[in-house]
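With one protein chain removed, the remaining protein chains of the complex are shown where they sit.
== chain A ==
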Amino acid sequence: MKNIFLALFVALLMTISPKSSQAETIQDILNTHEAAIAKGSRKTIEPAIAALRDSGLPEAQKILEIWQAKELWQRKADKAFFTAEKDSGSTYNLFDVVTGAAEGQADKKELKQIKPNSGVRGLIGAALVQFQLLDADIDKRREALVAIGRDPNASHLPALRGAIDGEPDPQIKAEKIRLERLLSVQYETDTEARITAIQSLKGDLGVDARAALNPLLATKRIAVLGEAEGNIARELEPGDDDFSQNEAYALLVNSGLAQPVPSSDDIRNALAANIDQGSVAGIPTAQLSNEETRLKAYNTLAENGIVPPAISAAEQRALVAAHKYFEVYDIADSRITDAAQDTLDSIELKVGMSQAIDLGLDGLSLASIYFLAAIGLAITFGVMGVINMAHGEFIMMGAYTGYVVQQIIPDYTLSIIVALPAAFAVTFAAGVAMERLVIRFLYNRPLETLLATFGISVALQQLAKNIFGTQARPLTSPAWLDGALTFNDVVSISYIRIAIFVLALVFLVLFLFIMKRTRLGLEVRAVTQNPRMASSMGINPDRINMLTFGLGSGIAGIAGVAIGLFAKVTSELGSDYIVQSFMTVVVGGVGNIWGTLAGAAMIGGLQKGIEWMNPSNTLAAQTYMIVFIIIFIQFRPKGIIALKGRAAGD
């Protein structure tokens, strides 16, 4: 206790006595605040730190740093401060805190190490910022800016202003200017300068800008009898959406303008507390099972003065109607709040536009994922008309292939380059095997194809579970795909998604090239349109069907590698995409790659759009999307781009 008083006394002295900094040396300051420094309590340390910070002495920074690093020692005998170094045994060499000159030796028992706690170190750090802003080391200056941004404080403002002009690095200078504005918005005392700072933030997308501006517009609600005073944001009308009658009454109660209404719980408790021989206020308890009787009993109690009176709804309404309600800004000056509102509006507009762009990018990337998952189906289902429920499992096989390749080749870049063709090879083989063994016997029975491939899908999924276990396996992307392409604080897109978008485009081009420009594509189209005519022209339909199915399955495998890069690889990976993939193909229009593209764009965009309207709930987004698709198919049963004429088949 005594120490605290002493420290307080010293602190008091410091604030009262005018500074005579000219005559002071660093040792003087340390001596003056010796007690507070030695005590190291966060409550009393401020004057000591302030004295060092504001001393204007070149050594101050060094002292503060030594102090913060717990390297400051005090000799108990004369309370003088040193830095110390262990010599031998318990003997320490002492050095002058400023010059570093040797000051003799002392035993450990004679010394006390000053160990400021984390709170005090924080305060010292804040004081050091001023010096760090001017530090020769560019990293130190950057750190200082980050430190200020994290924990802004009015005292930083002058330090920051003083550090702008001398800044050699243009980038840091810009950051300093921006931070100076943010601090001015919050702490500047001169109204004109503050408004200028506020207006200069117009269109600034940074989260910190909004964080600095929002507190200026903090409001509180008041209830008054006459007209309100102060900087009024708006008048509230009881019964509005955000200001119900009950809220109005609660505000009155809080302002001391009305008596609190006993809640139904209060009434029950009051009644229970006043039971007298099985009845309350003359009413038997058995009858108290509805609100009216309870209120009647309570009112009787109130008349007898046992409980505070209940206030009827009509009285409540009358009281609420008798008052006026306002939202009042905490800041009294309307010029500041107007400027802040104006600036925030302009920021919100820009943020809204950026969010729309960001949403568009998200939708695009989701669409490219769906497109990638569905493009294999567009071949097997769209071109050949074969329902392959195991398509999702081919995607899964591709992803697991990528995982296995990564186990063998540790270099991520190389392993991805190997994994893509490997996945294609594996799923191509699986697809060809499936076509030869199962599907070719069922070409005339589409429903049974569906069921047989479903059987294969169940078996493959369980096989994957048996081999790889149920836990998710990681498929790590190479380092150059980490991170995101950032346009501004709102709009950004991760490189993996860009890579998937590019991959989707590559496959679109590849598909078009194979179908329109190669012999295989020609034969595929011929077999699809009329197998008998095609075979009479020397095309082997069996071989073409096999290759086409293999191609579709192989692309599914590559999609699996791409999907595995951002989603965990599990045996259920494929089944998560299968329904969406079929939706994409069906919505887009069977048998047309552009239709698939349109379907993917529509489904991806739609899902993101619904998520944006109801951001908390991706499940709801999927639900509504599927419902939308079901309704959409009512109006365009053949999809967005329907085949016409003979190609439509049937």
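Throughout what follows, a contact is a pair of C-beta atoms (placed from the backbone, for glycine too) under 8 Å apart; a residue touches a chain by one contact, two chains touch by 3 or more; residues count from 1.
Here, contacts and distances are computed from a predicted model.
The UniProt record for the undisplayed chain lists the protein name "Urea ABC transporter permease subunit UrtC", from the options "Aspartyl/glutamyl-tRNA(Asn/Gln) amidotransferase subunit C", "Aldehyde dehydrogenase", "Urea ABC transporter permease subunit UrtC" or "Cell shape-determining protein MreC". Of the candidate positions A:Arg294, A:His323, A:Arg473 or A:Lys608, contact with the hidden chain is made by A:Arg294.
Considering the whole complex, the residue from A:Val146, A:Ala218 or A:Ala272 that touches the absent chain is A:Ala272.
Which of A:Leu134, A:Ala228, A:Ile417 or A:Leu450 touches the hidden chain is settled by the complete complex: it is A:Leu450.
The residue from A:Gly89, A:Pro410 or A:Pro637 that touches the chain not shown here is A:Pro637.
Counting over the whole complex, chain A has residues 264, 268, 271-272, 275, 280, 285-286, 288-291, 294, 387, 389, 438, 441-442, 444-448, 450-452, 454-463, 465-466, 531-532, 575, 579, 582-583, 586, 617, 619-620, 622-623, 626-627, 629-631, 633-635, 637 touching the chain that is not drawn.
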